[in-house]
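I am attaching a structure below and will ask some questions about it afterwards.
For this view, one protein chain was removed and the others were kept in their places.
Note that the chains are named A and B in the order they appear, and that numbering of residues resets to 1 at the start of each chain.
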Amino acid sequence: MAPATRIECDVLVVGGGMAGATAALAAREAGARVVMARKSPGSTGLSGGAVSVAQDPACMPDAPFAARSGVVESARRIAATRPGHPYQLLRDRLDRLWNAVEFATGQFSSVLAPPTGRNRWLLTPFGHAHPAAACQRTMAAGDLAEVRGTLLVCGFEGHLGWDPGLVASGAVRVEPLGGPRPRAVLLDLFRWEEGALGKPFDLARLLEAPGAAEEAGKVLKRVLVRGDAAAVLPPVLGIDPAARVQERIAAEAGIPVAEFLSDLPSVPGLRMHRAIEARLAAAGVEVLGGEVRGGAGPDLPAAVGGREVVARSWVLASGRFVGGGIERRGELREAVLGLPVQASEGPFADPSIRFAARPSATLTLADSRAPQALLAAGLRVDGDLHPLDAEGRVVHPRVFAAGAVVGGHDPASDGTGMGVAIFTGWLAGRAAAGRGA
Amino acid sequence: MSKARSYAWLAWRAVVPHPLRALRRRGTGEERFLASYATEGLAPTSLEARADAEAASGCISCGLCESACTLRGAIPAIRSLGLHAAFRLCGKSDEMLAHAATELSACATCTGCEPLCPTGVPITRLVRALAARAAALDAARRDNPTQDR
Partner (left out) sequence: MAGPAHQEGYDVVVLGGGVNGAGVARDCAMRGLSVLLLEKRDLACGASGASSGMIHGGIRYMTSDRNVTALASRDAGYIRHIAPHLTFRIPFLLPFATQEEGSRLLDRVTWYATEVYVGTYDLFQPLKGGKPSVRLSPDELYRLEPGLRPGLHGAVTLDEWGIDGQRLCLLNALSAVDHGADVRTWTEATSLVREQGRVVAVRFRDAVTGEHGEARAGVVVNATGGWSPGFGRSNGFPVPMRPGKGVHLSLDRRHGNYGIICTAVDGRQMFLMPHEMESIIGTTDDDFFGNPDDLDATADEVAYLVDGAASLVPSVREARITRAWWGVRTTLFEYGVEEDDLSRDHRIYDHAADGSAGLLSFVGGKLASYRAQAEELADRVVALVGKGVKPCRTHEVPLPGGDEVPSPRDLAARHGIAEVVAARLVYRHGSLAWEVLRLADEDPRMKLVLCRDEGILAAEVAWIARHERVRRLQDLRRRCRLALGGCGGLDCARPAAQIVARELGWDADRLRAELADLLEAGWRERRAVLDGWQLAEEELLRAVHRGLGGL
């Protein structure tokens, strides 16, 4: 029997990234019939393995880990100091932020480790220690705030992709904050041509082969010395969590083993993407591939991938530029419903300033380290996550926005990207399903 | 040499040598142009190829497509180059395309890559189109060995 071409549901979620997935699952949990429309897997597949929610903006760089604020407290500080940031908009509901984080990490518990309330500090390939409220299970043991003893930072003898000395320098810099002393070493692995020239995905698959993880564990064990408390390895410890590559290496080596975070191409990102796919399917969210065409909003038919969807509520979680929710072709526009792009950072956080048609150079600063208004552009929303039109009125009482499509934060600059996605996704999903928060 | 003499010389060229040369020439402008350049691999670019190029420009180098790409039978050096080189290195110029025939023919058209692309590059269609053009350019190049820079 052919699937029905017309689907009626309670919630249509547009967008398949972290925000969209959290919204869809939150709405499902509230009992709604949920359809997700997405034209691509979203930018979650490109993430490095960390779930960054909030870092305390008032914290001195040399404050010890133990003395730093927890995640929610940090989010409150951001809300208090950053006009236009989604946390500020939702400041009265930040007490629910942790519910949202626990919900998301619970939904994806096959890949994500349970969060503790404090930021984990994870090494990256660039020699930086990155704070994240949650991370993948394969990474938790590498939390610099928890390792007691020497941290062995590993690269591969056979592969030029990662420089353990560079990675370890990130730990050197936070040693005074209570982090472990690092020791850089090359593991004698991947020395044959297929390994030397492999992409991260190839290396991950090689490690999933029978006996490969044990072999790696043996190689690791050979270089251990007294005092080594944990080892971090390049982020290629298998793609399928069922292969348990990280655990098997740790068991063989007799020491906790973790991945450090990943740049691109990202094996952890692929894992996250697959975990989202699996969870959506298991929860009964109907996922349609394709762009939303001809849909003006709730109660009106929207064409998606050959089907017609009529939903009572919409959650727009279409992402920013990578996701395709916001695009700029001469002018900034929101791609699905044509809503005005009028929220941003810095001076352009002021709602009275129309900036969507300005040249991109005027929306950026010469100092690349500074937050960039262009990269923070998105929809203006109210405290209930309803997008607003040019006059500041709610566009539709049953249209919500979540994730990077909401303006007001440059995720690369403030490290709140995933947090905004999860929090707004959870709130929007529940609201769309008719459950208040 | 004064400007006046230069202009006089050009005027002379306009009236006598240039028309005489035109009379003696064989073939249309287009034929002569193509005879000059097509053998060097500088052929006209069709609108289809332009549309393909525009689609290929959506690649943001994330590498996700390669997680699904089997690159059937490819040697490690070509695996190292990877799938998304098709839209970048290989697909940017006809000359590179001529060199990329082997790489592009490694595509098994399994379409496992396409659902993963965040910007919606029509990977399978593009790689197939590029592979076809690469094979044609490579064959043309083999017939014209002087073309190898």
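The criterion applied here is as follows: a contact is a pair of C-beta atoms (placed from the backbone, for glycine too) under 8 Å apart; a residue touches a chain by one contact, two chains touch by 3 or more.
Since the model is a prediction, treat every value here as computed from it, not as a measurement.
K.L.:
Pick out which of A:22, A:52, A:74 or A:105 touches the chain that's been left out of the picture.
P.N.:
The one listed residue touching the chain not shown is A:52.
K.L.:
With the missing chain put back, one of A:99, A:116 or A:413 would touch it. Which one?
P.N.:
Reading the full complex, the residue touching the unseen chain is A:413.
K.L.:
Which positions on subunit B touch the chain that was left off?
P.N.:
On the subunit B side, contact with the omitted chain comes from 1, 3, 6-7, 9-10, 13-14, 18, 21, 28-30, 32-34, 36-37, 40-47, 50, 53-54, 56-63, 75-78, 80-82, 84-85, 88-96, 99-100, 102-103, 119, 148-149.
K.L.:
Could I get the residues of subunit A that touch the absent chain, sorted low to high?
P.N.:
43, 46, 48, 52, 124-130, 158-161, 163, 165-166, 168-170, 172, 193, 196-197, 261, 263-264, 320-322, 324, 327-330, 359-362, 364, 366, 368-369, 372, 374-375, 410-413, 415, 417
Note that in this section only the chains that are shown with their structure count from here on.
K.L.:
Subunit A to subunit B: how many Å between their CA centres?
P.N.:
So the centroids are 38 Å from each other.
K.L.:
Can you check the complex and tell me which residues of subunit B touch subunit A?
P.N.:
For subunit B paired with subunit A, touching residues are 60-64, 66-67, 76-77, 79-80, 82, 115-120.
K.L.:
In the complex of these two chains, what residues of subunit A are touching subunit B?
P.N.:
Touching subunit B: residues 39-43, 45-46, 193-194, 196-199, 201-202, 239, 264-267, 269-270, 273, 289, 322-324 of subunit A.
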